[in-house]
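Every protein chain except one is present and positioned as in the full complex.
Up next, chain A:
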Amino acid sequence: MIKEINVKSLRSPAMLVEKVIENTKGGILLIETDGDSQIKEISELIKKMGYKMEVDGTNVKVSIGEIEATKSINVVGASCPGPILMVGEVLERMAVGEILEIVAGANAFTDLTEGLKSMGNDILSAEKTDDGNYKILIKKEEKKKELGVSVDIDEVFIINMTGTGNAEKAYATFMMTEVAQNMKLKPTIFLMFDGASLALKGECDKVKHPAFPKLGDKLRAALKSGVKIYVCEMSSEFRGVDKKLEDGIEIAGAPTFFRFLSKPNARPVWL
């Protein structure tokens, strides 16, 4: 069950939130707030009550207990673009507001969460289960129309399609990442087609231009600094590198790719 309340302009929002939580047996409570000061007060209360919460802009999402899903689908074993197509088909038959439970493998986790978000749906929870799979709960929503407003670019989406076969572009991938970080832009790397070779364990260590550090060191430094590196599931399977990826690199697919490509605050850089 999902409850939504608005605490905007309330001096003590925690009092109302506490009352609502006490009368809620399970599900999710969505709280619309004024901003930081209300979020701070609510956070303290939620922490005291021992519930999990997430802040998304001025909204707070509190997980109170088990949520009953309207439908359930298992996509374990399916590879890109299978999971998103299977889930999309089920979602199409569901009504707005209904909840779908998805059981997915690690390979499809990012694609599903990113892809479903870009379709306008709300991810209620995403948890790893004991068997290594993921349980994702989503609430079907109507896709909101984006308004034609100007936005500040604060992310770059670096796409490498050539791999270690083109050392200059391979170096550029990580150097642009560093420059972006210095410019306070959040970089995300996506490796596809021949670019998937960069994700193969030890492959980047074979590239060392006399004027630059080892490419492998650059890759690991990027990962250590928190940069997300995705490798296309299909491209890595095509090359047989999907089972031997460098630690920290995640498998993703078309939904993740399009999610980043359609972010209004991000610019793609094709290499």
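Here is the rule we go by: a residue touches a chain if its C-beta (ideal position, glycine included) is under 8 Å from a C-beta of that chain, and two chains touch if they have at least 3 such contacts; residues count from 1.
Note that contacts and distances are computed from a predicted model.
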Ask   = The hidden chain: which UniProt name fits, "NADH-quinone oxidoreductase subunit N", "Sugar phosphate permease", "Sulfate adenylyltransferase" or "Carbon monoxide dehydrogenase"?
value = "Sugar phosphate permease"
Inquiry  = From the list A:41, A:203, A:233 or A:246, pick the residue that touches the absent chain.
reply    = A:203
Message = In the whole complex, not just what's shown, which of A:158, A:241 or A:266 touches the removed chain?
response = A:241
Task = Using the touch rule from the top, list residues of chain A that touch the missing partner.
result = 161-168, 170-171, 193-194, 196-197, 200, 203, 206-210, 215, 239-241
